[in-house]
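Removed from the display is one protein chain of the complex; every other protein chain stays in position.
Per-chain residue numbering starts at 1, and chain names A, B and C are given in the order in which the chains are listed.
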Amino acid sequence: MNYNNLFSEINNSLNKKKAQGKVASYIPELSKVDPDKFGVHLTTIDNKHFSIGDANEKFSIQSIAKVLSLTLAYKIEGEKLWERIGVEPSGTPFNSLVQLEYNNGIPRNPLINAGAIVICDILISNLKSPKSDFLKFIRELSGNPTLDFCSRMAESEKITGFRNVALVNLMKSFNNIKNDINIVMDFYYNLCSIEMTCKELARTFLFLTTDGIDPITNKKILTESKSKRINAIMQLCGFYDEAGEFAFKVGLPGKSGVGGGIVAIHPNKYSIVVWSPRLNKKGNSKKGMRFLELFTTKTKSSIF
Amino acid sequence: MNYNNLFSEINNSLNKKKAQGKVASYIPELSKVDPDKFGVHLTTIDNKHFSIGDANEKFSIQSIAKVLSLTLAYKIEGEKLWERIGVEPSGTPFNSLVQLEYNNGIPRNPLINAGAIVICDILISNLKSPKSDFLKFIRELSGNPTLDFCSRMAESEKITGFRNVALVNLMKSFNNIKNDINIVMDFYYNLCSIEMTCKELARTFLFLTTDGIDPITNKKILTESKSKRINAIMQLCGFYDEAGEFAFKVGLPGKSGVGGGIVAIHPNKYSIVVWSPRLNKKGNSKKGMRFLELFTTKTKSSIF
Amino acid sequence: MNYNNLFSEINNSLNKKKAQGKVASYIPELSKVDPDKFGVHLTTIDNKHFSIGDANEKFSIQSIAKVLSLTLAYKIEGEKLWERIGVEPSGTPFNSLVQLEYNNGIPRNPLINAGAIVICDILISNLKSPKSDFLKFIRELSGNPTLDFCSRMAESEKITGFRNVALVNLMKSFNNIKNDINIVMDFYYNLCSIEMTCKELARTFLFLTTDGIDPITNKKILTESKSKRINAIMQLCGFYDEAGEFAFKVGLPGKSGVGGGIVAIHPNKYSIVVWSPRLNKKGNSKKGMRFLELFTTKTKSSIF
Partner (left out) sequence: MNYNNLFSEINNSLNKKKAQGKVASYIPELSKVDPDKFGVHLTTIDNKHFSIGDANEKFSIQSIAKVLSLTLAYKIEGEKLWERIGVEPSGTPFNSLVQLEYNNGIPRNPLINAGAIVICDILISNLKSPKSDFLKFIRELSGNPTLDFCSRMAESEKITGFRNVALVNLMKSFNNIKNDINIVMDFYYNLCSIEMTCKELARTFLFLTTDGIDPITNKKILTESKSKRINAIMQLCGFYDEAGEFAFKVGLPGKSGVGGGIVAIHPNKYSIVVWSPRLNKKGNSKKGMRFLELFTTKTKSSIF
């Protein structure tokens, strides 16, 4: 099937309405992006490519990177990982600090900020050169040896990340952070600063559509069970307190970032990335969610 | 594929360990059940049947019925339904009352008690004879014209249902209950009192595996979109604060009841029901969850 | 000292501003009161009287009655009372249900709704004819043998009291209510329906200014220790989540009601009652609080 026509059709129908939502402003560097950028890229497991718009332009993947750090940590630690992080949806957003207190510093899941910070802590404990080892890992996954952190973005997040510092200190008070807080947060901010194009990101997530084996290189990234479990976590926890909405309307496991990117995967079929920087009130790309809703409805490709 | 051998194999491996968990005791009538009952029934979309143990014995389906009342209300009200109920996971169990307060009486989703009570209220507003109309609906779905409420069970729940009465009154104070509280709760307790066998229940849920069309009778129960959306809600909200765990380990949309039943469906393949009354601390069947975990692992049939 | 002039002076200064706040509307019967009623009565321990405005007009004392039911229950049960109710401020208003859940059905203090309901339950367990025995008790305290419940008001509260029904059911689910819920709530609504004049109410509370001994009749109502402890509870818990504000600005133990009444006592000196039905957002009399603030500031009679 050729998706390019469908992409145009959906885009045209969405463009009839005035663009809504606002670019994330709490990170100064993020607020500089052109709000009307728009790109989509779909890669099938047999390496076919479909795209529209700014699909080859770099954008800040932000929280989407949390799936990749989770992948590496899960690969290294195995099920022991879940002694320090849960796998349950977090409920409402203000709960992040609340629930950390109730659960004695154990984050609800690895895709909320607190959980991703614990994953960073775990990687630091396990890797010789955490930042460069992690870069090596995602360069292989993406097939792009030049992927890199964006130090300007990392710095920009650091300056305004008071709430994240609150989270890491609260967890440290419960002894669920083992390394120096500054080193952990430096890794975390760099993780979130990675830039990719829609095409690169779709390719990077392809291993999750094929039970953990990269279909292009045939390299085994994760076991089948672990790969399915990461998809389950994305399905339940990938959109903060809009996870239900996304499952309900789109019906695919996925992850969003405040840069306006969303990646979603259909097991055994494809991975798809949408980028549109205007966010809804929950911090997810407004046009991106709507595009994917129409796409899975028209192609009847919800997993449910 | 013949699943009967696999059922035996999994059951044998589980029986090596001593049975754990306790029968629900807060409803007097429920506590009378033999804790070591065990049955499984799987029905495929082409009407093949596989089973083991007490699969033809009636048990109290309890909260599993909430998917059926949701189905009928969704069919009648359409998307307007979501003005009075959310589609997000609820987080931790104690939050039921807490979150009702924050959200001004709007339950997080239709499968927690508060949400199911609102669904009852909606059905009462829409049906001429709510209880008998509902019975008619599930008799058709199950193909069993003798299905009925269990008045002893309904009465037993009523006597001890103080927390549910708290919920409905709190919602009434926010004007999210339109009918008389006693009538609403009578419907709710009867709804939860329905008894079915594993086989009947598996057959009843078959329409959710086939995009809303009953594959046996070819009757359209729901639109494709609505059917997928109910599956999405089951996936995210079907197991209270263990929804993540179930998605993570079993990987199918499903719903549990404190009677020890679990129904799970695999789109386009089968529906499966497990019954084992001993519950874990979260109120879900202990052996049931473990059985399904091993079953989807061995058959590689997680949807993720 | 003659307070009448001071009363006039304060009243005049307050009347320069347009009256603010709204009469309680959630109880239909309460909303019928003239919002601009205003009365003050002060009674000294040597039975001197000072008043202004509508001080001899009956009004619904509402939650102020909770101090009187507490007094009777404490007299009967002694310190055993505190096994079922705390003595700590409750924090924010929405917490009532939240904190009941955390504290397993133990209300934070006897002056919030949940706590007053437990007190009713205790009185029912201890008194032969709870309602008439209680009437007898307050008739003696007030020196007015015709004091009575207002059945219209009680009925009006009953019709709209869904949140109170939620509270009592939640506590019953924790086994902190021993009697039939309907009987408990009937007593509670009647308790809150009592009507008194400012003068009657000031006289009724006089025993708390004199360490438990009614200075007019010399009858011992409570031990010195118990009397002081009730004052301490009023100081910390008498104004819901404005207790700090009242202590801070007025500096006397006191209790408010949504009927617009406030009683405050100065140990060894006087009791004072203010009535003005317009409430602020926290449900306390707007003019009443301001009047008392000016009064204790000008007379330098804060207890602190």
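Keep in mind that, in the parts below, contacts are C-beta pairs under 8 Å (C-beta built on N, C-alpha and C of every residue); 3 or more make two chains touch, one makes a residue touch a chain.
Note that the structure is predicted; figures quoted are calculated from it, not measured.
Asker: Over the full complex, note down every shown chain the hidden chain is touching.
Answerer: A, C
Asker: Out of C:231, C:256 or C:276, which is the one that touches the chain we can't see?
Answerer: From the options C:231, C:256 or C:276, the contact with the absent chain belongs to C:231.
Asker: Consider the whole complex, including the chain that is not shown, and state which of C:51, C:69, C:99 or C:276 touches that chain.
Answerer: C:99
Asker: Identify the residue among A:150, A:170 or A:216 that touches the chain left out of the display.
Answerer: A:170
Asker: Extract the touching residues of subunit C with respect to the undisplayed chain.
Answerer: Per the touch rule, subunit C residues meeting the hidden chain are 86-92, 95, 99, 102, 108-109, 224-225, 228-229, 231-233, 235-237, 241-245, 247-249, 251, 253, 267, 297, 300, 302-304.
Asker: Just the residue numbers, please: which parts of subunit A touch the chain that's not shown?
Answerer: 94, 97-98, 101-102, 162-163, 165-167, 169-170, 172-173
By our rule, only the chains that are shown with their structure count from here on.
Asker: For the Cα fit of subunit A against subunit B, please give the angle of the superposing rotation, nearest 5 degrees.
Answerer: The rotation relating subunit A to subunit B comes to 180 degrees.
Asker: Interface overlap for subunit B and subunit C, more than half of numbers shared or less than half: same or different?
Answerer: Same: most residue numbers at the subunit B-subunit C interface appear in both copies.
Asker: Nearest whole angstrom, what separates the Cα centre of subunit A from the Cα centre of subunit C?
Answerer: Spacing between the chain centres: roughly 55 Å.
Asker: Could you tell me the distance, in whole angstrom, between the mean C-alpha positions of subunit A and subunit B?
Answerer: Taking the average C-alpha coordinate of subunit A and of subunit B, the gap between them is 32 Å.
Asker: Return the distance between the CA-based centres of subunit B and subunit C, expressed in whole Å.
Answerer: 47
Asker: Where does subunit B touch two or more other chains at once, residue-wise?
Answerer: Residue numbers touching two or more other chains: 102.
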